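In this view, the complex is presented without one of its protein chains, the others remaining in place.
Then we have chain A:
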Amino acid sequence: MAVSNRIRAALTTTVLATAATGFMAGCGAGEDEGEEQVAYCTDADGNIVDDDYCDDSYNGGGLFFLYIGGFRSGLPVGSRLPSGGTRIDPRDSAARQRAGLPASGKVTGGTRVSGGIGSGVGGRAGTGAGS
């Protein structure tokens, strides 16, 4: 039985050769394309409240803000939003659009998130992911 590749010729490895050229040139394809942005609705004290309060059609009392930033998803209502992010008036449709949010209506907190894989176990272990 043959123990080697059928065709005795250099392999066609276009993807590999291109990646190698890019790597040697210092290009980092596949690198971070920007942190996933997550939006939350908070009250004036920075506590997370129900998304309904940041619907631009909300007519009740109180002062509410949309915060968008690199927050963790799934933070519960009632918890304090960590500092950081951008504060947006929920009724300012232009500001909402600039932040990549729908111009009107309710904003649901963080429906899609990334960064939940590769959270640093490898780095802590001090070895590569390969073996």
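In this text, a residue touches a chain if its C-beta (ideal position, glycine included) is under 8 Å from a C-beta of that chain, and two chains touch if they have at least 3 such contacts; residues count from 1.
The working rule: contacts and distances are computed from a predicted model.
Asks: Select, from "biotin carboxylase", "Peptide ABC transporter substrate-binding protein", "Molybdenum transport system permease" or "Glutathionylspermidine synthase family protein", the UniProt-recorded name of the complex's unshown chain.
Replies: In UniProt, the chain excluded from the picture bears the name "Glutathionylspermidine synthase family protein".
Asks: For the chain that got dropped from the picture, name the residues of chain A it touches.
Replies: Chain A touches the chain not shown through residues 1-6, 8-21, 23-24, 29-33, 36, 73-74, 110-131.
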